[in-house]
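Note that one protein chain of the assembly has been removed; the remaining protein chains are unaltered in position.
After this line comes subunit A, so read on.
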């Protein structure tokens, strides 16, 4: 069966005064039906650019995106086509909703724009989706500012679901929500996946959240995937030094502990990335080969990792 999403060597390069900025630099990934792929990495690693490409807001400069096995073009028509299958939920629900539209109009808008059914069918459909995401008739009559943050995010989710997409791209979709509300929305996303067979590309800087919702996890660094595999294998059997540093940096909620593996410094400038392995300037295991030769993703055990010394640097 064809994966819901497949990207082949996807690149987004920007020409800047100081050189080419490789925001996304050759990403191959696929997401199966009903699967959640978690995407993590520091700010500036290209995860949001990748997300915007997949939804069609940004255009890749090279490579291709296939939705359910059909590789659309890069033009406007292809992007509009894609909108039927791929939808996005943004971080800040207040900024993502039109403040002048009532909630029922917001949810109905994708149906109106795409001329789905007649008026009453569209109204019924909007009501049905609203109920699926836990909103009542009461909420449909409100304006966005009358709702709480959690309810607004439910409206965003309902709008995203209006066209029966196969894939939802969630870019920090729960990051702006308070912990108690975050749990409500995460539960909702999990339920919707079960009921509708949705796939998710789930981007978050909150690694505990990504670990919880994902079937597979991909770790990005400077525009490339450095490790990808089944969620718990990447989490527990992390191989790439960057993945190890990321997970070691999370303040543990359950117990006080010393974080030994802290990363020094910041992500280097994406305009002039280090030669060889982009992570080598912050890697405590870096050796000569790392500067000379760029490691490609290769299979090690159950997952794939882009590190020359993945097998030898375990503790």
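One rule holds in what follows: a contact is a pair of C-beta atoms (placed from the backbone, for glycine too) under 8 Å apart; a residue touches a chain by one contact, two chains touch by 3 or more; residues count from 1.
By our rule, contacts and distances are computed from a predicted model.
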Omitted chain (choose from "Membrane protein, putative", "Dipeptide transport system ATP-binding protein", "Cytochrome ubiquinol oxidase subunit I" or "Beta-ketoacyl-[acyl-carrier-protein] synthase III") - UniProt protein name: "Dipeptide transport system ATP-binding protein"
Selected residue (touches chain absent from view) among A:101, A:143 or A:190: A:190
Residue of A:37, A:89, A:140 or A:263 touching the missing chain in the full complex: A:263
Touch with the omitted chain, as defined above, among A:113, A:250, A:271 or A:292: A:250
Among A:28, A:42 or A:81, residue touching the chain not depicted: A:42
Interface with the unshown chain - residue positions in subunit A: 42-43, 148-151, 178-184, 186-187, 190, 205, 207-209, 211-215, 230-232, 235, 245-246, 248-257, 259, 262-267
